[in-house]
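One protein chain omitted, others in place.
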Amino acid sequence: MRLRLPLLCIILEVILIILFGALVEYNDDTHAKLWNANKSHSATRDDYENEFYYRYPSFQDVHVMIFVGFGFLMTFLQRYGFSSVGFNFLIAAFSLQWATLMQGFFHGMHHGKIHVGVTSMINADFCTGSVLISFGAVLGKTSPVQLLVMAIFEVTLFAVNEFILLSMLGANDAGGSMTIHTFGAYFGLMVTRVLYRPNLDKSKHRNSSVYHSDLFAMIGTIYLWMFWPSFNSAITNYGDPQHRTALNTYYSLAACTLATFAFSALVNPEGKLDMVHIQNAALAGGVAVGTAGEMMLTPFGSMIVGFLAGTISVLGYKYLTPVLESKLKIQDTCGIHNLHGMPGVLGAVVGAVTSALASPGVYGDGLQRVFADAETGKWNPQSRGGFQAISLAVTLGMALFGGLVTGFILKLPIYGAPPDTHCFEDGLYWEVKTFQYHFYKRVAGHRWDKSPLATPSRSPLLGQAHPHACLTLWEV
Amino acid sequence: MRLRLPLLCIILEVILIILFGALVEYNDDTHAKLWNANKSHSATRDDYENEFYYRYPSFQDVHVMIFVGFGFLMTFLQRYGFSSVGFNFLIAAFSLQWATLMQGFFHGMHHGKIHVGVTSMINADFCTGSVLISFGAVLGKTSPVQLLVMAIFEVTLFAVNEFILLSMLGANDAGGSMTIHTFGAYFGLMVTRVLYRPNLDKSKHRNSSVYHSDLFAMIGTIYLWMFWPSFNSAITNYGDPQHRTALNTYYSLAACTLATFAFSALVNPEGKLDMVHIQNAALAGGVAVGTAGEMMLTPFGSMIVGFLAGTISVLGYKYLTPVLESKLKIQDTCGIHNLHGMPGVLGAVVGAVTSALASPGVYGDGLQRVFADAETGKWNPQSRGGFQAISLAVTLGMALFGGLVTGFILKLPIYGAPPDTHCFEDGLYWEVKTFQYHFYKRVAGHRWDKSPLATPSRSPLLGQAHPHACLTLWEV
Partner (left out) sequence: MRLRLPLLCIILEVILIILFGALVEYNDDTHAKLWNANKSHSATRDDYENEFYYRYPSFQDVHVMIFVGFGFLMTFLQRYGFSSVGFNFLIAAFSLQWATLMQGFFHGMHHGKIHVGVTSMINADFCTGSVLISFGAVLGKTSPVQLLVMAIFEVTLFAVNEFILLSMLGANDAGGSMTIHTFGAYFGLMVTRVLYRPNLDKSKHRNSSVYHSDLFAMIGTIYLWMFWPSFNSAITNYGDPQHRTALNTYYSLAACTLATFAFSALVNPEGKLDMVHIQNAALAGGVAVGTAGEMMLTPFGSMIVGFLAGTISVLGYKYLTPVLESKLKIQDTCGIHNLHGMPGVLGAVVGAVTSALASPGVYGDGLQRVFADAETGKWNPQSRGGFQAISLAVTLGMALFGGLVTGFILKLPIYGAPPDTHCFEDGLYWEVKTFQYHFYKRVAGHRWDKSPLATPSRSPLLGQAHPHACLTLWEV
């Protein structure tokens, strides 16, 4: 076990480096020679027109969502914070490199070379997001080796599915309701189904949050929430579509948040709010306008979609997740079905309907800036809506099939998966420091007498046989 | 109680959705048809000119301040982190929608419609900031229902006051020293005065920080500090005014920080620094250049203002806050009078003086880009300074009157306000997990013997009769 993770990391990175050396080139906006060669006007003006200035702020917001947003959102578990943020970091760093190759391969080689720039960076981060969604389903129950293997397959299939949707079916999905959220969710759910652990309740005392871990998770939630308008608009066309997408997402999220608080309190017997809902369901509004956000959805429409998304997400956490586990044997640690699965499908449906209702009367000359088909004169909104619906079906099929195959590959007993008794536990993969721990009792009113109740050393016993005691000790 | 919060959220959101459906439209920069209709040059060039590219990065920085900055700044309380960041989230999500309507209504309907885009998003976030300032005064002593009701009234009055200042008096206040900080602070102080709790000391053991809660609060502080230059410059005119505002704010904050550390240590008997001062007073420099930041204040002037703001803010925390509570019965949980109240008034005065000293000799042709009056040829700096001073008076009057009325409305015993014994306590409104808790004693040198000292279940007793014990348990 000791060597598996290091060797896999080194081998993967060496392969990536070799492939990048053979295949990847700067694009026109990043290459010193090509950028200058294409200049037509005055130097100053041209440099300001580099796509860097129009895409990079969006990229950075997306980047924050991937590394801080997803990473900290998953730190809610009491003893899995290192793994949540650390494995998120590892598989994201791998996936964005692998995604650059896979997406470049499928979305157009230029004379046998993959051209990279800020747009490819955003797309690679998007693909990475899909892997991190699936990570949420298997969180705490998989080794980092398994996660890397999952990422290899998921990134590849993501690129295939994205190619089918965007290039073959001509679908709109700038914010990835289908390509990112639906795909990532159902892929992950299928993987966790195949990896079903009947005895997972042996680790159930660690499968929950503590006070401060919930606050760390809120860092992730809030960053995802704030930057979702940037996420959905990051790769739309310039001008009004990008602006409109950010605006629609902003309103959808705001409405979703009120729905989340409302239904979180409503489904609780005492009317209390549940951190799980706030951390997750409040984000469903961003997922649900991922396809239609660039369209003339209107703030009104965005808010209705956001409200619905928050509602179904909370209800999913409350009523559906327990059923999925007990009936379908789907152990979904983060509840990605509620945050990405159902809202992603909702987003796909909303996108199909909004596409089918699009007309030159509403969009004017802007129609072709949203719907590429309209440029070619073949514009038929109903057929467009149909293709959007087909795209959802393809995505679901690819995700479920891909998750099934990947799940069985991950089931092989060669990856150092944690035993049922040690799930949701950092100590298996991380150096976790413990300290000598003393209780002192006050003697004679003014001094403290050292009276060691317990002196744990770093032993395999710790954190395992008596998890609660160890929690105390770790807090010290 | 169980139904009040959910029903209020749902009703408010439904009303918002209906009003948005009836009144809100995309503006020229977000509408597919209008954006294209107004094109004059080549397509590519025009799309780069969309205001999105010049306002959206500022918007995102402001957005971070509202949700992470304010939210985490208030997590300093040991047992109120969920509520601080959660209620901040809720009332901000509501307020930005309501503010879009109220500000749109007062600041110019277009053929009966409110036009929205990135600038309205920034303005809505600004208005939300004002509500969150007031939240700081009543933090820990109000139910979420009360907070939503407060937001309804405060947003409305904010929009009225903003209309009087900016549209009727022609005041300059790009960073909101008056409209946001002074208004929010005195509104909140009046509300908390009306809601005075003589027996609040029953909860005083929770009205303080613990080690890690202070670190969470520093996340809020640092984000507010870093992005304040974006806040003050977010809606200034393009070009030199926006650039200058960011620069002035940067220097004001730096000088303020040194003053804060100096006076925090100086007022302490042992010369020790106090986290409360660092978390709050270091930000006063941003508040105090909210009005004059876009003017030719110079870095020199900005640093003097920042230094003064930090000084009065620390002195306020040390000497004024206790007096406000004991003499004026104003219980100001976060000390907003020191962070937003006095520095806001200072900022208004600095703005009035700087306006009165403005001359074409200093500003050249740039004068009219800062002072709208100058464009119309009626430029009279002394009168401009006078209008700025009147604006401060109007703001104080509106805030105190509005806070008074709102306070009495919030005093009605129908909102589920926390009892005096349960203030500053998450458990009242949130599911807070507790765990079976054991002490283990070491037996025979090598193993642990389970010896449960305490097995709390989730009972109403917990966290109430024996708060300290529960703190321990929650830490577990």
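First chain written, first letter: the chains are A and B, and each begins at residue 1.
The definition used in the following text is that contacts are C-beta pairs under 8 Å (C-beta built on N, C-alpha and C of every residue); 3 or more make two chains touch, one makes a residue touch a chain.
Predicted model, so just to flag it, every value in this text is computed and none were measured.
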{"item": "Touch with the omitted chain, as defined above, among B:L23, B:I222, B:L315 or B:I390", "value": "B:I222"}
{"item": "Contacting the left-out chain in the complete assembly, out of B:A185, B:L253 or B:V350", "value": "B:L253"}
{"item": "Residue of B:G239, B:P322 or B:P419 in touch with the missing chain, whole complex considered", "value": "B:G239"}
{"item": "Option from B:L169, B:V210, B:A372 or B:L400 whose C-beta touches the chain left out", "value": "B:V210"}
{"item": "Chain B residues that touch the omitted chain in the full complex", "value": "49, 53-54, 57, 61, 205, 208-212, 214-215, 218-219, 222-223, 225-227, 230, 237-244, 246-247, 250-251, 253-255, 257-259, 261-263, 265-266, 268-275, 278, 282, 296, 298-300, 303-304, 307, 362-367, 369-370, 453-455, 461, 465-466, 468-469, 471-472, 475"}
{"item": "For chain A, the residues touching the chain missing from this view", "value": "1-7, 9-10, 12-13, 16-17, 20-21, 24-26, 29-37, 39, 44, 46-48, 50-53, 56-57, 60, 63-64, 67-68, 71-72, 75, 81-82, 85-86, 89-90, 93-94, 96-97, 116-118, 121, 144, 212, 216, 219, 429-433, 435-442, 447-448, 450, 474-476"}
